[in-house]
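One chain of protein is taken out of this complex; the other chains stay put.
Moving on, here comes chain A:
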Amino acid sequence: MAKFNLNINGEDKTVDVDPSTPLLWVLRDHLNLVGTKYGCGIAQCGACTVHFNGSAVRSCQLPVSSLEGSKIRTIEGLSENGDHPVQQAWLEIDVPQCGYCQAGQIMSASALLESNPNPSDEEIENAMNGNICRCGTYSRIKAAIKAASKSQIA
């Protein structure tokens, strides 16, 4: 066990865990931030996606020992009141079915729009291809990303 200082959603946190512990389980088991989901543990499904210095990454593959000095953003910190344009678009288009993968989808989508405010269909598909939705909400996810893109540009 060792102490690690983390910056999560703009707040400094200290956790005392094994250095190999992935960020995913630090968030869920130690910081009471359960919006980041466990789906596969091998970076294949995207349910655990968070922002690492602004980029979308799979938190199941990020050992806590590699995070000092980095800024982490999770779904809980994406916006103050759940009103990030991507969250708004998700509500407007009523994307979720079971809802389990959606936090990861939203984190991937918001990172995409951050770096590419007006993505093409192909760019959306490429950026989102690592996020699996077993319910099959892909059409609505694409529509919501386009709606968020429009609202951000406007």
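In this text, a residue touches a chain if its C-beta (ideal position, glycine included) is under 8 Å from a C-beta of that chain, and two chains touch if they have at least 3 such contacts; residues count from 1.
Simple rule for what comes next: contacts and distances are computed from a predicted model.
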Listed names "Ribose ABC transporter permease", "Isoquinoline 1-oxidoreductase, beta subunit", "Short-chain dehydrogenase" or "Small basic protein", matching UniProt entry of the absent chain: "Isoquinoline 1-oxidoreductase, beta subunit"
Residue of A:N5, A:N53 or A:S139 touching the missing chain in the full complex: A:S139
Chain A residues that touch the omitted chain in the full complex: 1, 17-18, 20-22, 25, 28-30, 32-42, 44-45, 47, 74-76, 78, 81-83, 87-88, 90-92, 94-103, 106, 121, 124-126, 128-142
